[in-house]
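A protein chain is absent from this complex, but the other protein chains hold their places.
Every chain is named by a letter (A and B) in the order it is written, and numbering of its residues begins at 1.
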Amino acid sequence: MLPQSTWTLQQIAERLKLVMHGDGQHRISGIATLSDADSQQVAFLANPTYRKQLADTRAGAVILSERDASDYPGNCLISSQPYVSYAQLAEWFVPDPAPADIHPSAVIDAQATLGNNVAVGANSVIGPGCRLADNVRIGPGCILESDCQVERDSVIMARVWIGPNTRLGKRVRVHPGAVLGSDGFGLAWNQDHWKKVPQLGGLLIGDDCEIGANTTIDRGSIGDTVLAEDVRLDNQIQIAHNVQIGAHTAIAACTGIAGSTSIGEHCLIGGACGIGGHLQIGDRITLTGMSMVTHSLQAPGSYGSAIPAAPQKIWHRNIARLRQLDKLWRRLKELKKND
Amino acid sequence: MLPQSTWTLQQIAERLKLVMHGDGQHRISGIATLSDADSQQVAFLANPTYRKQLADTRAGAVILSERDASDYPGNCLISSQPYVSYAQLAEWFVPDPAPADIHPSAVIDAQATLGNNVAVGANSVIGPGCRLADNVRIGPGCILESDCQVERDSVIMARVWIGPNTRLGKRVRVHPGAVLGSDGFGLAWNQDHWKKVPQLGGLLIGDDCEIGANTTIDRGSIGDTVLAEDVRLDNQIQIAHNVQIGAHTAIAACTGIAGSTSIGEHCLIGGACGIGGHLQIGDRITLTGMSMVTHSLQAPGSYGSAIPAAPQKIWHRNIARLRQLDKLWRRLKELKKND
Partner (left out) sequence: MLPQSTWTLQQIAERLKLVMHGDGQHRISGIATLSDADSQQVAFLANPTYRKQLADTRAGAVILSERDASDYPGNCLISSQPYVSYAQLAEWFVPDPAPADIHPSAVIDAQATLGNNVAVGANSVIGPGCRLADNVRIGPGCILESDCQVERDSVIMARVWIGPNTRLGKRVRVHPGAVLGSDGFGLAWNQDHWKKVPQLGGLLIGDDCEIGANTTIDRGSIGDTVLAEDVRLDNQIQIAHNVQIGAHTAIAACTGIAGSTSIGEHCLIGGACGIGGHLQIGDRITLTGMSMVTHSLQAPGSYGSAIPAAPQKIWHRNIARLRQLDKLWRRLKELKKND
């Protein structure tokens, strides 16, 4: 945060390198949504769903695109990427982190190595052989098993478990409840019972990745599970053993990816999707929410398989027909023959 | 629990304000299901699925509706809401909570404020500025970050993480592993990489809410994520940033709700549903399990989109036809023309 609590619109425009329309001396002390903002707050318009709110907003200024600005008589900051500009401004309001320290209740093994300015929260456990680089922040209640390596400027929020030998890159952020490097689901049927297949691989997480709350990522069975740089995972995602995810791919909450599947770069995977095992998903593939993938997908573009909800009476009738679809088809063929 | 271990049916009927048929002096020492109950136990019939078990039950008495009672010759307690009456009786058998105390291993910041009769379990961490009202019970392994507020008589079971500034109402109950107030999934694409959008909003949870095990609720991005009073969430639910949920809405396990969606009051959302972002779901809407919602729903009533499982051979054939449905439709149109 800047060491001041209000800025003029002029100052904001200069710092964010945006064109400003309106009163440059207007003072701003915060940010808010279009509908909630008052005259001391900046709002933004990035999602067209909210364009209609522009007419009624009381915001002190709005960050918006040139096109949207043409209709808007109030103070505004024009951006080719309004959401990015908003994110840059929002950073001014993030509270300063607590000063880095090692809480006396933390249990840090004598064989762990800590860089400069490393914080370890209350009741966290750092195992033997762990190496935490400069400025790494481990929140309270975390457990890093033996020989984990965390590169500089990464933040492990709280109550995260990280399995043995896991490696995290720089500026990685892991949210509460995540489990990184758990055993994969490896079972071999041995005559009359399941035999557990030992899980010997590792987990590598690239620079700038973000891992959501209560998300689980299994380490590899022999080779490694790998997230390339800038992979973004929402909450409650499940990544099975030996999965590979390409750079800049973002995955929304509740999606599961089965073992040994590779996902390309720049993919956008919707929430609650299920992706089968041993598949190849290419680059720049978009998957809409709740879709299922059972075959490899190579051509970039958008794919889906989920059905939006309808009133139950109508839907029940359609399900009944759906279950007779093959019969319907054959009946139609017959009709055509007779035609 | 009452300070005695058996009651006469007469005593139970009086206390629960129910009409009794049968032997009022019969003694009862516990509760059980229709199929398991013995002559010292009370069973109940609320779900018609189990009506056939009435014929064979050995229960000392059964709580049931007037209609079901007409067929039943044994001891019974007649209730217009058998499940509610059972719940009231079951409360007599809930073990008394351990006496409220602060475990010596708990880490409580000097800047936290605790009311009367507050319990804090082993290895829990209470951050600076937290305010816990009278009779709040925090179980073991919980983390409350700075400035959380928990109103009276709330119970945070164990291993729960609560983010900075989160506010919980009275009589809230949070089950193990829940994450309340995590960062939402806010990303802005900035030319060649994702930029994290700072998450600055809060999380407000109303009186009498219940939050299931390993459920995650993100705090707002600018405004707040809000659960009104008496919202009931099962396990492993994901609530994204800025979601609003109306009073008395109950949501079954594994459902995910994307960002900025509002759900009305008195809704019943089935398990494993996916509800898209920026939608308005009205009051008294029921969603059947595994349904997907991609448009706002206003009219009260039941909606769905999931398909029940069929034998795989039949289903495969129907999927094949489903993928040619548009073709089929156009062929049919042609036929009609020729007709």
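Heads up, the rule we're going with is that a contact is a pair of C-beta atoms (placed from the backbone, for glycine too) under 8 Å apart; a residue touches a chain by one contact, two chains touch by 3 or more.
What you see is a predicted model, and the numbers here were worked out from it, not measured in a lab.
Which of these touches the unseen chain: B:R51, B:R173 or B:K195?
B:R173
Among A:G141, A:G264 or A:G282, choose the residue that contacts the chain missing from this document, as touch is defined above.
A:G141
Looking at B:G74, B:G127, B:G212 or B:G246, which makes contact with the chain not pictured?
Of all options in B:G74, B:G127, B:G212 or B:G246, contact with the hidden chain holds for B:G212.
Which chain B residues touch the hidden chain?
31-33, 36, 47, 49, 81, 83-84, 86-88, 90-91, 93-95, 103, 105, 121-123, 139-141, 157-159, 173, 175-177, 208, 210, 212-214, 230, 232, 234-236, 248, 250, 252-254, 271-272, 289-290, 306-312, 315-316, 319, 322-323, 325-326, 328-329, 332, 335-336, 339
Since one chain has been left out of the picture, which residues of chain A touch it in the full complex?
So the residues of chain A touching the missing chain come out as 105, 107, 123, 125, 141, 143, 145, 159, 161, 163-164, 177, 179, 182-183, 185-190, 192-198, 200, 214, 216, 218, 222-223, 236, 238, 240, 254, 256, 258, 272, 274, 276, 278, 286-288, 291-295, 297, 299, 301-308, 310, 314, 317-318, 320-322, 324-325, 328, 331-332, 335, 338.
Here is the rule we use: only the chains that are shown with their structure count from here on.
Just give me the whole-number Å value for how far the CA centre of chain A lies from that of chain B.
From the centre of chain A to the centre of chain B is 25 Å.
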